[in-house]
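Here the complex is missing a single protein chain, while all its other protein chains stay put.
Labels for the chains are A, B and C, by order of writing; each one numbers its residues from 1.
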Amino acid sequence: MKIVVEIVDVIDTAKVYTELNHVESGGICVFVGTVREFTNQEQVIALEFETYRDMALKEMEKIADTAIEKWNLNKVVLRHAVGEKGVAEPVVIVGASSAHRDACFEACRFLIDTLKETVPIWKKEKFKNKSVWVSAHP
Amino acid sequence: MKIVVEIVDVIDTAKVYTELNHVESGGICVFVGTVREFTNQEQVIALEFETYRDMALKEMEKIADTAIEKWNLNKVVLRHAVGEKGVAEPVVIVGASSAHRDACFEACRFLIDTLKETVPIWKKEKFKNKSVWVSAHP
Amino acid sequence: MNVLFFGIAKDIVGSSEILFSDEEAKPATVAALKKDLIKNYPEFLKLKTLAVAVNSEYANDDVTLSGNDEIAIIPPVSGG
Partner (left out) sequence: MNVLFFGIAKDIVGSSEILFSDEEAKPATVAALKKDLIKNYPEFLKLKTLAVAVNSEYANDDVTLSGNDEIAIIPPVSGG
């Protein structure tokens, strides 16, 4: 399997290299997004993620296909978490595996940037006294 | 410890996120270099790495310090393997952890590029009938 | 016709799913659906963007809707 696309309750960061490993690859680039404790000086208690799962998986597959074609990748992983995540917990992991490092760096950046733009996943920031859907309003 | 700099016999790719995890980080970018099976259409049996250890660790620390200062990183890892490595085995892992993803991507690229330029580590490609020190000759 | 709501859209309508049971009242296109939504829930006007998915694909305003389609309201996404 060239592509791993998943929505999970908990992200296991330890297994991504096994998934991206390939005899034709000299470079693997991985990005992990984690929950920061402070956003605009306000303390975050947790992030809550929800998704339109069928559509999200389709959009993630499209991103993987586009990246494979553009950068001639050997393997791609896109995995997002749903549910409530505490500070420092991983919420997303994306990675690309290619013959040389230029391709995997560029592809990995594309994976996370495009995921944030098109994949139907929504994040609510939970503060002490309020909750806010991120990016909902201008 | 903000910096992890190591030369090891075997790289454990599974633990790098624990090392780079930080409450002030929203992004972690990791690059892993692995042994490709073919280089210029020739089949590689193994790569053999040797190092001038004391100097290599010093140079790796300088790279980490420079990156932390330039990109305001929360954590940095630079770890290189020595000895003989077979196809698909990891030989180097570098990573950066920062508040936002721009910084960790740029820093991670800087870490591996600079490591390859300045750190006294030497790689011999072992083919079926010959061995070659990589990049030694013009 | 069944419409799914996610994220802030779910909060605005107070439900994750609305059934348009009245055949007469069904919007014929994505544009008409958006217009109906905004009329009934003006809060949608305040969102940065408002997209619609038909059968789990982003759909332009001129896409026509049928009773068997799975329709979803997609407020600004914020994954990652």
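Going forward, a residue touches a chain if its C-beta (ideal position, glycine included) is under 8 Å from a C-beta of that chain, and two chains touch if they have at least 3 such contacts.
Because the structure is a prediction, the values reported are computed rather than measured.
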Q. Can you list the shown chains that the hidden chain touches?
A. B
Q: Sort through B:E6, B:D54 or B:D102 and give me the one touching the missing partner chain.
A: B:D54
(Q) Among B:H22, B:R36, B:H80 or B:R101, exactly one should touch the missing chain; which is it? (A) B:H80
**Q.** Where the unshown chain meets subunit B, residue by residue
**A.** 33, 49-52, 54-56, 58, 80, 91-92, 112, 115-124, 133-138
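Heads up, the rule we're going with is that only the chains that are shown with their structure count from here on.
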Q: Going by C-alpha centroids, which chain is farthest from subunit C? Tell me that one.
A: B
**Q.** Distance from the mean Cα position of subunit C to that of subunit A, given in whole angstrom
**A.** 26
Q: Determine the centre-to-centre distance between subunit B and subunit C, using the mean Cα coordinates as centres, and give it in whole Å.
A: 48
